[in-house]
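A protein chain is absent from this complex, but the other protein chains hold their places.
Up next is subunit A:
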Amino acid sequence: MAGPVLEMRSIVKTFPGVKALSDVTLTVQQGEVHAICGENGAGKSTLMKVLSGVHPHGTYEGDILFEGEVCEFKDIRASEQRGIVIIHQELALSPYLSLAENIFLGNEHAKGGFIDWRETLRHASELLRRVGLSDHPDTRVADIGVGKQQLVEIAKALSKKVKLLILDEPTAALNDEDSDKLLDLILELKKQGITSIIISHKLNEIRKVADSVTILRDGQTIETLDVKAPETTEDRIISGMVGRDLENRFPERSPHEPEEGVAPALEIRGWTVFHPIDQQRKVVDDVSLQVRRGEIVGIAGLMGAGRTELAMSVFGRTYGRYAGGTVLKDGKEIRTKSVPEAVKHGIAYVTEDRKHYGLNLIDTINRNISLTALGKVAKRGVVDEHEERQVAEGFRKSMNIKAPTVFEPVGKLSGGNQQKVVLSKWIFSGPDVLILDEPTRGIDVGAKYEIYTVIDQLAAQGKAVVFISSELPELLGMCDRIYTMAAGRLTGEFSRAEASQESLMRQMTKDKEVTR
């Protein structure tokens, strides 16, 4: 280590009415991987925007020293010229341009205003090899998976002669396999002398790649820890983030005792679905499972295992092409061919992608909550606004949705609070069966605990809960039973006692080779 490459000193950034960063100091050593973590709203992204010139010099207080020099970036271009490249959470690739075109977008190899295709191709394939991609540079971005797209972003950064690479939650949208590849690449780049800053919620990830971690809370630097030091445990990091010792990450719950002789609330038999475009591909293959009232049943699986596809297909055939299978509610076969039918039979599906499939971001909290069951606050087709408002107020209080009023547009809320709105909306629809798809994705630790508590209460009220998650600890902490899926098939079923991270992971990766 050759001393600090980056120092950010006493950074203060205020937005109208909000102090986003009140006093942040960050020191990154040359050649290290430096993790930044903190709850949502702690100021991580804002800090990186200050660093990369998105918030130009003059709009914040404090100094940025890069390679020992004071820097005053007026825009992103200025910071990129110094070799600071940020890769945002939402990928910024143009889907219908080729990999090569994307890599050099805004930075083209050109002669007299015309693209030099020879050099573009040569350089692009070199960069793609460096990030471990073997795809042809002429492939369209839309035709490769999200994991590979993330690597293309890094190739793009490399083309700009990056010295300091900033990754904002790079693995949020990736499955474990792609995440591993990406993390390995970060370590590889480290060997080549590239310093990285990685913002992440995933503590195991931080343990794997980071050398040190800086914890932010409420716009302030709390501490910087050496990840390799033995006393830096996950619980240690979490307590730094939330500012209190997190004794239990999950609410205490007494395991569900199945009642004998009562038909399960939801039973799926032999469910099979084909891919919507690739008609030959079975995405869900002969899946049968059941959930009882008061029970929380987990579905574990890697990305692409078919969990979301199963859930959406059962919920009104909203995914793919149905090819067989029946749904039974309380022992009786029901039709769930459309969403209204599924809702009528008391099934709710809480999507994994709340921004695109869950909420109308430009509309208010109360209107989002009432949408699925407007009939409940309406008489003869006319909505009673006062009743609607009261319902929403009720949820705002009981779910602890942090907003001044229920007339706040949902888009202005933080991820955790948005998730609470989605949950409220489906709870309001009065379901017997809730299918929760990654209900804690991308939300901070404190809000996660609140969501767990809600899920627990739902089960205690006698609702059947299907809990789809990629985070094994949360499944182990919450579920009475856990199914595993791989490549569209059910590969295992574990009781709470039998399940462990290792046993689940074994089943989650089991059939992959066999079916391929």
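In this section, contacts are C-beta pairs under 8 Å (C-beta built on N, C-alpha and C of every residue); 3 or more make two chains touch, one makes a residue touch a chain; residues count from 1.
Assume contacts and distances are computed from a predicted model.
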Check: The complex lacks one chain in this depiction; which UniProt name from "Y-family DNA polymerase", "K+/H+ antiporter subunit F", "Xylose transport system permease protein XylH" or "NADH-quinone oxidoreductase subunit L" does that chain carry?
Finding: "Xylose transport system permease protein XylH"
Item checked: Of A:126, A:363 or A:498, the residue in touch with the unshown chain -> A:363
Notebook entry, point to check: Among A:96, A:117 or A:407, which one is in touch with the chain left out?
Noted result: A:407
Note to self: By the contact criterion defined above, which parts of subunit A meet the unshown chain? Give residue numbers in ascending order.
What the structure shows: 15, 315-316, 318, 338-340, 342-343, 349, 351, 356-364, 367, 370-372, 374-375, 378, 381-383, 385-386, 389-390, 393, 404-405, 407, 425
